[in-house]
Structures are given as structure tokens and as C-alpha cells.
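The next block holds one structure in the form of C-alpha cells; read it before the comments.
Every protein chain except one is present and positioned as in the full complex.
Chain nomenclature is as follows: A, B and C, assigned in order of appearance, with residue numbering initiated at 1 for each chain independently.
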Amino acid sequence: VTSIDINCDAGESFGRWKLGDDDRLLAHVTSVNVACGFHAGDPATMRATVAAAHARGVSIGAHPGLPDLAGFGRREMAVPPEEIYEMVLYQVGALWGIARSQRARLSHVKPHGALYNMAARDRQAARAIAGAVHDLSPELILVGLSGSELIAEGARAGLRTLSEVFADRSYEKDGSLTSRSEPGATIEDPDRAAERAVSMALKGHVASRDGSRVAVRAETICVHGDGPRAAEIAAAVSRRLREAGVVVAAPSPR
Amino acid sequence: VTSIDINCDAGESFGRWKLGDDDRLLAHVTSVNVACGFHAGDPATMRATVAAAHARGVSIGAHPGLPDLAGFGRREMAVPPEEIYEMVLYQVGALWGIARSQRARLSHVKPHGALYNMAARDRQAARAIAGAVHDLSPELILVGLSGSELIAEGARAGLRTLSEVFADRSYEKDGSLTSRSEPGATIEDPDRAAERAVSMALKGHVASRDGSRVAVRAETICVHGDGPRAAEIAAAVSRRLREAGVVVAAPSPR
Amino acid sequence: VTSIDINCDAGESFGRWKLGDDDRLLAHVTSVNVACGFHAGDPATMRATVAAAHARGVSIGAHPGLPDLAGFGRREMAVPPEEIYEMVLYQVGALWGIARSQRARLSHVKPHGALYNMAARDRQAARAIAGAVHDLSPELILVGLSGSELIAEGARAGLRTLSEVFADRSYEKDGSLTSRSEPGATIEDPDRAAERAVSMALKGHVASRDGSRVAVRAETICVHGDGPRAAEIAAAVSRRLREAGVVVAAPSPR
Partner (left out) sequence: VTSIDINCDAGESFGRWKLGDDDRLLAHVTSVNVACGFHAGDPATMRATVAAAHARGVSIGAHPGLPDLAGFGRREMAVPPEEIYEMVLYQVGALWGIARSQRARLSHVKPHGALYNMAARDRQAARAIAGAVHDLSPELILVGLSGSELIAEGARAGLRTLSEVFADRSYEKDGSLTSRSEPGATIEDPDRAAERAVSMALKGHVASRDGSRVAVRAETICVHGDGPRAAEIAAAVSRRLREAGVVVAAPSPR
């Protein structure tokens, strides 16, 4: 039986500014990636997000990003690997402090935005992140783009990895995600997103923007939390996967 | 035999800006309080500071502050207790992440600047800090001003506390520190600072600015790291205490 | 004939985070106060806000705040008057740069949140703000709470001032605003807000929370932009004032 995790980013509010409908999304996912304060999230938001996920039995992971609130961590920055290593330690540690006070456990780490993209293709960045996660705890699971340098470096560091696919993003034929600046980069229709999720989970491939077949390894499916129909998409993906006989669950802790 | 700890703040650089001569100071203290990024410190500085302290066998503690880089955490802010609780969890957790990667242990928490002052006199703030430290780990030691609300709330929360005195700061007759905006607030002469340290450690009192006797409980002595003669003061305090028969050491972990 | 200005805060988004429905509000006000980056607003938001106001012929003012994004400038901070003076120069100047590129004019300055409250009761803070506005340009109008120190210091500095009242906030009997932490601090019903606005504009008084009569000088009426019914309130206030024969207009430039 095929098993798959559904994850979403959460805790992306900051102070007075609210973003995403975390409560509705949490009903449909099995893992959340919690923003850690560098690109979004503040201690109060982190605490509330961890509490909500913990109460629902959803797996909790850290979602470290670049230090760029104004750009929401989506602008690449020329940060050397050493500092990437350090900023991952810092952010995962901060979330650990929040989780610890609630006796909640961190299960995984998934870099955010530009850091995720840098780690997908740049081996030094990928190695820095994998090293930080390993040095924090070899029990933590590293989540990265299917086929990316991050997955390769995670495996090399001896970490358990989770290859990620996207139900609501378009792919290029080389397996990379279509840039958000291109038309059609995001998929807004819940049915279409769900159909793609099932294809990726059961067949191991998905249609790229130009119609060619892209092979993917689908161990966790991301649904974005900040689109207008995010909760609907998550619900449709979850339902259709279950209907197709897939077990929807976070990886069990070792 | 009387035993006392000597502590200093460290890791107060930020990016391109360097502050304090941590290397020289570390030779003379038994504990350091490491800035955690809200008022000073960045992940790289925190990592280097932990490494230097760990290499010397100096006890490592977190020095959480208010979120105010521009004001170095020295401006009081109307932050509700709940958010104080959360920002302490966040900052101590972040330092834990850095320390964990080096297999170094955190021994204590001491709030910084305006947060320290708020916790000295405001019971709600004190309780929030003590609660956060306790919820992170009941093994952590809470450091606060001798006679303060923070020490009282730490004890009430079941934490081990360490009452702090200042060798290089002037006292008012009510036991509070003379405000930095007053003349004579800081003591620059190493001999005079050392003499006051010995008086506080052995006799339990010190002369206030107006000459009256202030009773203090001296379990740890702070020497500031950012004055021009910081290392000299630390060296003099340490030497004079040892000459007077005092054991200079961090509290041993339980 | 009585004439009154209706103002609202605008441009309170920040990066990925959107706040307020500026477009709808702009249709009903005669002046806007544009956030300048310290508590909210970023250069792109400021530019778009100025452009929208300029296109509609709405008077544009600066809304400088405390340097506290996480707290939205609503937490009081112990900032000395000298630094308040400097941060007002900086923020008004920044907005001037944005406006200048569009050949738009700045008409007024109104401090935001905690800075507004500090300036209402603390003469030193009020004097610092009035001094900064005057040193930027004696043509700028200073907006402050009716009866406040800020209005007094603005007049003393030789500035034109505009006494502000609030249609959607409850008053205490001493003329101060009911704290947001109290029940009933904000008035959500458009009709009730409009009725209060008319009373303040034509009769010069309003009912306080305990029913006593509070005298106010109403030269500009604030409607908040971040409540759920903000645009409705603004529309109702504007309509009812006009129906009552009041001229709703920004003060004309000298």
C-alpha cells in the first residue's frame, strides 16, 4: 500500500498581519511547516501554531527561511553556506524552544522559499542545511524537492529524507517548479490539483507545463496555505488520495 | 568557604559591528550570558561565542532581550507578560540550537537590559520569564538582581536562582542600580570594583552612592563587557576574590 | 458654516502582508495618513498609497511611528525626545521622497499609535515631534488628539494644528480614548459612529463611556482603516456630516 504525507506551511502571520487560514488547513494535512521568525512568524504565532497542530496530532516541523521579512523570504540572497548552517540552527532551535514548552516534538525541517530553491540546486547550500539538521538531531527528517541536491545531501549526511511534490504548482520538463512570475505557475482548481496529486503518488509522474511527463518521487505533497482556495485544495487532495487507496499519514517517528 | 560565580555578557556583536573583547574577558569569568539576536547577537556571533566559552569550560547561559536592535534592548517597551514568555522561549531555544550543534550545554538564563530591569520590579514580567525558563527545563538556573521580583518568582516556580550583584555599577540606597544617565553610575577603576566585589561576597553589603550600607546577596558578580577597561576589571575582581579566600566558580550542574 | 476633515490611516500593509481596504476607504475621506516603514508600510506600499490618494485629490500626510514592526507601533517604548525628533525627520523625509517622485505634496503629519499617545500627554515627546515637523517645513499641519500636549506644542512652535476626534472610538470622561483592552473601546456600528461624528462637529461634545459629556474640538475626524466595517463607517460619517450641513474637506493649503 502506498503511503503519503500531506504538508502545508503554517504560522505565516506576523504581529498585526494575518496570513493564511491555518485552522481550516490543519484539518486536512498530516504535517505542518512552521515559520520561524526570519521571513514570517513571531513567537506568539509560533506558539499558537504549534499548539493547534499538537492538539490535532499533526506532525510539526520547522520552516526556516532567509532573514528577509520585507520579501517574505522569497528573494534569493548571497548568503555563504556557513551562515546558512547557522541560521538553520538558530531558527529550528527557536521553534524547538516553543515546542518544548508544550511538550510537543519536532519531526522535520523544510527550508522556505528562496532558501528551498537555493538548496534544490546548490550543493553547498544543501550541505549546510543538511549539516545543521543533522547536528541538531539525526532523528529529524529533512524535507526537500524531489530530485534535488537537498535530498541528496540529506541522504549523504545520514538523515531520513522526504521527497516533496506540489499539487498546486506547475512543473517544467526538467522537474523544477514553474517560476511564480510565469502564467499558470499556480494551480487554483481543487479538482485538478487533486488529480495531479493522485498521479504523482500512484504513478510517480506528472505532466509538465508543456505536456511532457516528469518523473517525481512523491513522499510528501505540499499544499500552499496562502492561496484563496487553500483549504479546499487540501481537502480535495486528501479525499482523492484516500479514495484511490493511498494511506495519508505523516511518517512515523523512528 | 564562600563560593561565587563571575559572569559577563558576551556575543554582543551584530553582523559587521563588533562590540566587546570577549576573548580577553572569557579568561577571567566563570559564566557568560550570550545575546540571542533580539537586542544583539546573530547566529554566527552566537556560534563563535558558544564555541569560545565551551573551549574554556565557562558556563554558558542565554541572555534574552527585548526585540530592539536599534536600542540595544535598553529601552523599556510595553510588552505584555504573555509575549515576554514567548520571546524568552524563542531566544533561549535559538541559543539551545546553536549550543546543541556543538554538544555544549546551557546552564542558565539571565534577561538583558530593559527586560532585566522590568523583571526586577514587575511581578508579571518576572513570572513570565520564570515560567518560560521552567517550561524549557527545570534544570536551568535563573539569574536576576539580588532582592528582585525575578529571584522571588524563580524560586516560586521551583527554579534554582542566582542572585546577582554588580562590581562596576553604583547602587542606590534602596538596592537598585544607579541609572546610567546619572553621573558615577559606572565604576571604571578596577581596584575599586574589586574591593566592592570582595565586600559584597564576604560581608553581604556594599556602599550606596550616598554612603549608606546596602545589603546584597552575592551569588554571582557581573562585570560588563562593553566598558573600555572591562577585561582589567574582570581580572582584578577575580584575583582579589581568590586572594580573599573566595572560591570563584560557576554553580555546578545538578 | 462648519467645515471638517475626515482622515484615515492608510498604507499599513507590509511586504506579503496586506492590511486594510485602502481603495474603498479613500472614496470617503479627505485626508490620509501614510505609514512610513517603522511600524508598517514599505517603500512599495507607500508609493502605491500616495499614488492612489493623489489620483483622488485626497490630502496626503505622514504617519510616523515607533520602530516596532512586530508590535505595529502600538507598544510604548522609552525613547528619549531627541530620538523621537530624529525618527520623525527620517520618516517624514522618506515619505517626502516617495511623494516628490510623483509630484505630490505632503500636507500634514500625524504620529501613529503609541507615539500618538505619548505625544498626547508627555510634553517632551510632543515638543520633539512639533520641532521636527517645524524644522522640516513650517507649512506642514500637525494633527493630534483634541486637547493634547501635541496640539499645544504644535501651536507653540508656530505650526498650524488640527485637533482630532474619533468617530469609532469610545472616550473616557477626561477626554482620553478608552484603552483598546477595555470592552466597548471601538464602535463598530456605522450609524452610531456617524451620529457621534455629527455631535462632535456641530455641538463640540460627545458622550463618554459612563455617559458624561466630553468637550472636544473637532477639526478632523479619524475613521480607522483596519476594522471589518471601516469603509462603511467612513461612508456613513461623511454622508451624515454633509446632510447636517457640514462642509467635509481637508484644510486648504496656505
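Rule of thumb we're sticking to: contacts are C-beta pairs under 8 Å (C-beta built on N, C-alpha and C of every residue); 3 or more make two chains touch, one makes a residue touch a chain.
Because the structure is predicted, anything quoted here is derived from the model rather than measured.
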Residue in contact with the excluded chain [from C:R47, C:H63 or C:R127]: C:R47
Residue in contact with the excluded chain [from C:L89, C:A152, C:A185 or C:A207]: C:L89
Footprint left on chain A by the chain that the document does not show: 67-68, 70-71, 75-79, 114
Those residues of chain C which, in the complete complex, touch the missing chain: 37, 43-44, 46-47, 82-83, 86-87, 89-98, 100-101, 132, 135-137
Touch list for chain B against the chain that is not drawn: 13-19, 40, 42, 69-72, 74, 226
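FYI, only the chains that are shown with their structure count from here on.
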Interface sides of chain A and chain C: same vs different residues, half threshold: same
Chain B and chain C, separation of their C-alpha mean positions in angstrom: 42
Chain A and chain C: spacing of chain centres that average the CA atoms, whole Å: 41
Junction residues of chain C, two or more chains touched: 70-71
